[in-house]
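Attaching a single structure in structure tokens format; questions to follow.
A single protein chain has been omitted from the complex, and every remaining protein chain is retained in its original position.
Chain naming follows the written order as A and B, and within any one chain the residues start at number 1.
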Amino acid sequence: MKILTRIILPAIVVLLSITFPLFAGPYQQSIAKTIIIYMILALSWNILLKTGQISFGLAGFFGIGAYASVLLSLRLGIPPLLTIIVGGIITAILAAAMGMIILRLRAMYFAITTLALGEIFRVIIHNLPNFAGGAHGLILSSVIFDGNGYFTYWLFLAGAFFSIGLSYFFDKSKFHLALTTIRDNEITAKVRGIDIFKYLLIVFTITAGMQGLAGGLYSQSFGFVTPESSFSGDFILLPIAMALLGGIYTTAGPVVGAIVLGVISEYLKLYIPYGHLVVYGLIIVIVILFMPNGIVGMCSNTFRKVDQFNE
Amino acid sequence: MTKAKRLILLGGIIIFALLIILWRPTILIYGIQRAGLYAAIALPMALVLGIVHIVNLAHGELLMIGAYLTYFVCSTFGMDPLVAMLPVSAVMFLLGMVVYKVTIKHTLKAPELNQLILTFGLAMVFGQSVNLIATSQPRTLSVDYVSTSLTFGKLTFGVYDFIFPVAALIILGGLLFFLRKTRVGKAAQAVGQNPKGAEIVGIDVDKIYLIIFSLSTALVGIMGSLYLTKQSIFPLVGGPYTMKSFALVAMAGIGNLPGVLFASLILGVAETFLLSFKGYGGWSNIVFFAFIIIVILIRSHRGKQI
Partner (left out) sequence: MKKLVVLVLLLALISVSTVSVFAAGQGETGKDKPIKLGGVWPLSDITGKQGSEAAQQAVDEINAAGGVLGRPLELIILDSEFKPEKGAAAIERLATVENVDIFLGGMASSVHLGQIPILKKYKKLTVWTGAASHLAEEAIGEDADWYFHLHPWDYEQGGSYVDGWKAIVNKYSEIKVDKWFLAYEEGAFGSASFEASKVLFSEMGKFDGESFKSAAAGGGDYKAVLQHAKESNPDIFLWAGYGADALPLLQQSKAVGFEPALYVGAPPGWPADFGNSPLAEDVFLYGMWAPSMNSINPVSKKFYDGFVAKYGTKPATYFAPLSYSAVYLIKDAIERAGSMDTAALIKAMEQSEYKSALGETITFKPSKIIKHQGIEGQKILQWQNGRQEIIWPFDFSTASPVYPFPGWDNR
């Protein structure tokens, strides 16, 4: 069982994902790119969750990254690929600055503060007509790679692999132990000598950078930003739902959740054009009720039972 | 806060209020009316959050359902919305019971996040179902008395909107009485503070949760009826109020019901203050969220730091 799940299955998935554009048309690639965006957001949210902090700032950092990337392209003429990376870094730096002040908060107070910050970013951008296009937004003269489907897809895939890698790193490294301890009991963590604040700051900064990166990918591949679409609340709740449905605290969870919900939502809208969102909401409710540990959580429980049975 | 500090704060507030009344009284009038609306909608969420400890992301959608039910009753039977509030609140109470028993009850043992996403799913189901049935075209109920106004010299202002702060005060008063003086209410407070302890003492925690959730749903349904009198309704009208209520409850502190009123007042007046300056309306959106961050940060500073 272990060889199957740990090595063969991931290898097949990786191979399929890289060769995807060779057997899938532009429509499927388009869906894949959307799934990857949400996947990166779900993964980044999940990483911070491991420290016990719930963030609602996803949309805010996503929007900052999107705008940063577009502004760097428009105002400074920096090549698109670079703007995505620099946009992510700018977002991370901004997050670090905010984090110094707000990371002392816990639980829902932290969550509401991150939400409020995201909204503040959006309103500021909205009120800057000359610098940031104000209510109308900004457009790029061309999209990245001039719209070449293959390159754009592989760029997105690279973003996905990077995010999965980061998540895996946080799973396996000494970070993992530190973060889990912080989440379980901060007093114990302190006693063990773990500098909670430093860890939280590092994780918060990196995950915000991931969200900014996703924003840059989005804005460069579609070629525009607007306050409403770049800071949309969908970028908060949908990734969280995906991470939960997939299974939180694992790396596979957000990946699975993003793919499952992304594919299902597309399918539903093809067959239930007027009203598919009702069914989508129902699916979320039902899965949460019956699979509280998410899909991955349930599967690993099942496999464990099978393993125990086999012993 | 020490008594001296309290007196100084009170004095400052009174002076501030007097200044405003002399300079631009509409700020205080509209600020209070606005605050009333926010508070009346946020109080039911504070109730649920304080006792059942779940964040109900479908809160705004329940407001919307209350409004649509009222619209349906009024346009079919020709009732006045303030009268229709009674049957609507009964229906909403039942709806709350059903929602609790079918969905929320089963996630209470699971991590907090599950409840969050569950209510998110419910919000989607409610909002999109109403959208399917009623379409996204706004509905309005034209009622005469909502535009009643008073004139003092050069100043004309609407008075109907005072119904919202009145409603907020009634709801707050009613809830405080319920929680402190009735048997069920006191049991609910115990459950809110220590569910395990309450269970040991013999309180039926599940029943308390059921009552509280249904009560909250009924209250927010009533607010839906009131909302219909002043605004056009459409399926997604509730969404922004969920976030606003959540923010206000966080600002007041969980379990602090009167605090919700104060928080709403500060925010309502601050927003109206900014709006009174032509051209700065766009920034009034930031006021809301900036205030919340500031208050939360100040409170955390004073509290114990880990």
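Observations on the structure shown:
Assume a contact is a pair of C-beta atoms (placed from the backbone, for glycine too) under 8 Å apart; a residue touches a chain by one contact, two chains touch by 3 or more.
Since the model is a prediction, treat every value here as computed from it, not as a measurement.
Here is the thing to keep in mind: the chain we left out touches A, B in the whole complex. The missing chain, though absent from the display, is touched by one residue of B:P165, B:G239 or B:G253; that residue is B:G239. In the complete complex, the hidden chain is touched by one of A:I78, A:L201 or A:I264, namely A:I264.
Against the chain not shown here, subunit A presents residues 24-31, 33-34, 37, 126, 129, 134-139, 143, 147, 218, 222-224, 226, 228-229, 232, 234, 260, 263-264, 266-271, 273-274, 276-277, 283, 286-287, 290-291, 295, 298-299, 302.
Interface with the hidden chain, as seen from subunit B, comprises residues 26, 30, 34, 75, 128, 131, 135-142, 146-149, 151, 156-161, 230-234, 237, 239-241, 244, 272, 275-276, 278-279, 281-282, 285.
Here is the rule we use: only the chains that are shown with their structure count from here on.
In terms of their C-alpha centroids, the spacing between subunit A and subunit B amounts to 31 Å.
Those residues of subunit B that touch subunit A in the shared complex are 55, 57, 103, 106-107, 110-111, 113-114, 116-118, 120-125, 128-129, 131-132, 243, 246-247, 250, 254, 282-283, 285-286, 289-290, 292-293, 296-297, 300, 305-306.
Across the complex, subunit A meets subunit B through its residues 49, 54, 101-102, 104-106, 108-109, 112-113, 115-117, 119-120, 123-124, 126-127, 186-187, 190, 196, 237, 240-241, 244-245, 248, 274-275, 277-278, 280-285, 288-289, 292.
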